[in-house]
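Omission of a single protein chain aside, the complex is shown with its protein chains in their original locations.
Chain IDs A and B follow the sequence of writing; residue 1 opens each chain.
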Amino acid sequence: MSNLVEQLLNALALAGLLFLVSAGLSLVFGILRVVNFAHGVFYMLGAYLGFTSVAISGYFWPSLIVVPPVVGLVGALLEASTLRFIYRRPPIYQLLLTFGLALILEESIRVLYGNTAKGIDPPPLLDGSLDLAGIIYPRYRLFVIVLGLAVGCAVWLFLTRTRAGLVTRAVAQNSEMADCLGADVARVRTLVFGAACALAGLGGVAAAPMTTAYLGMGISVIVDAFVVVVIGGLGSIPGSMAGSLIVGAAQTWGAFYLPETAMVIMYAVMGAILIFRPWGLFGEEE
Amino acid sequence: MRILAVAALVALAIAPWALARYQLSILTDLLIFGLFALSLDLILGYTGMVSFGHAAYFGLGAYGSALVLINFAQPIPVALLAGALLAGAVALPIGWFSTRATGIYFAMLTLAFAQLLYTVAYKWRDLTGGSDGIAGVPKTALYWGGPSLASAQAFYFVVATCVVLSLVLCRAFVHSPFGRALQAIRENERRFTSLGRDPRPFKLVVVVVAAVFAGLAGALFAPFRGFASPEVMFWVMSGQGLMMVITGGIGTLIGPIVGAMVFILIQEVASSYTEHWMIFSGAIFVLMVIFLPGGLVGTARRLAIRG
Partner (left out) sequence: MTAVLHTEKLGRAFGALRAVTDVTLDVQAGELRAVIGPNGAGKTTLFHLISGLLPPTSGRVFFQGVDVTTLASPARCRRGISRTFQITSIFPELTVLENVRIAVQLKSGGNFRILGGRALLQTSERRARRSLESLGLLHRAEELAATLPHGDQRLLEIAMAVAQEPELLLLDEPTQGLSPEDTTETVAVIRRIAREQRLTILLVEHDMDVVFDLADRVSVLHFGQLIADGTPEEIRRNADVQTAYLGVVE
């Protein structure tokens, strides 16, 4: 029984990280209609910058707050200098461009940090384990679960309850109209892109104490995020949540019961979705 | 145009005598990757589908050919067939699933499946040699009891023949009624559907055909370089394929071959200066996407029409 709860918590922790990444991916698609291939690399950037930040300051909490905006800024700058010019082109080009950006960023990180993985220690508050009614569970993972939930709610509230969120959704639905009505469409796009990258960066900082910062993490997480949005549906935050939970669960239980073939379960679920509902659980039927 | 084609053929034919051994080796390499890029153009340029996982088929071709050559010492054409067919066979189920998704979902799936294959190649030590790959792949003979293809010149001819034949076949393919239908799918899939056909079977066929040609390129790669390893299936390699096609000219068939050559030559030069030439490749690619989406050949054609 305790095993099951532990598994569940592991799945939730993994889902939390996946959600942070795939929510950003989904947002960028929902609002800019672009799939940001470089999204995983921003996650990785967050992890590495988190490492640097902790190494310099010695503290984890400030890093958690400082690093995401920095990553967001990098993303916003890249969007404003490259992606902005090709929005009117067929989607193929936007996809290829973000792919090129991913390559540049990934290699840049390698230049700056080298090939070895960088570890971060969790802060004292989150170190060690908690006793939850007889189950010993790492505090840090609980933190990740809470973080994922909190961010999910925050994003949802922002989009549905705030004025800025309304403008953002307006731009997503009909950018020309929003433009006529006074919204600065280009600025909204840059901000959304930056915000999504910041979310990914946050995911990276949060992940680093659990997984260490390593060079393969960008591609690994983007593949997972892709599977999440295929299952959940692009452009939908609830979809990202559902997809993250499913993938998190599949990977966790798969790793436990069928270690070598854990990945296969995830692909099997994805395959089933593709057969019965190719636009994802919460996606829009084309 | 015809004159250029004839000139190119002549140049290819006399290359073994005109070039030094290492230059011929580079040319062979360029041709192999040219074939890889050509196969990707079928999907990207003619059908408008972005694939981030095309290198997986190249890799399958390499492993297929390597295993046949090392374990069964068959003549090269058998190995080529094995590699190409293996790639095509795997492309069938993957393509079936992937083409159920449209546009962007498709692109994401190609990456997901390719990474899956990469992980399989990486982990299945018994079959694929794991991260070390398969080494010591020999260049065997042309046919059972036939002349050995171990020399640089002989193997070059095999590669050049395969590439030229593939180019001819692909040209016929894109100009056929099927090929025309693919281009309509690229231009406006919704309209295509409302004009009477479901695009999915078309997409599946082109994915498999492209995989076969990519597999052929991989099957040539293994004996040429003497090894097969998971790196050739990695997403970076797929990305390089995309860059080759964009650089050369999407949707032109000859463009990607040219693009592959230019790209690899730039890579050779850049990597002699810095270990991090990928940043420059990436930057050039981004600039090309923004400013020269037609690539080298595409832009040249446009200028030729105007001038």
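We adopt the following convention: contacts are C-beta pairs under 8 Å (C-beta built on N, C-alpha and C of every residue); 3 or more make two chains touch, one makes a residue touch a chain.
None of the values given here were measured: they were computed from a predicted structure.
Here the chain not displayed is in touch, across the complete complex, with B. The residue from B:Tyr122, B:Phe192 or B:Trp235 that touches the chain not shown here is B:Phe192.
Note that of B:Ser131, B:Ser151 or B:Ser176, the residue touching the chain absent from this view is B:Ser176. For the options B:Leu19, B:Val120, B:Leu142 or B:Ala184, the residue in contact with the chain missing from this view is B:Ala184.
Residues of chain B that touch the chain left out of the display are 172-173, 176-181, 183-184, 187-188, 190-198, 201-202, 205.
In this section, only the chains that are shown with their structure count from here on.
The centroid of the Cα atoms in chain A and the matching centroid in chain B are 32 Å apart. By the touch criterion stated above, chain A contacts chain B in their complex at residues 29, 35, 37, 82, 85-86, 89-93, 95-97, 99-101, 103-104, 107-108, 110-111, 219, 222-223, 226-227, 229-230, 234, 260, 263, 267, 270-271, 274-275, 278-280, 286. Residues of chain B touching chain A in their complex: 44, 48, 50, 52, 97, 100-105, 107-109, 111-113, 115-116, 119, 123, 235-236, 239, 242-243, 246, 276, 278-279, 281-283, 285-286, 289-290, 293.
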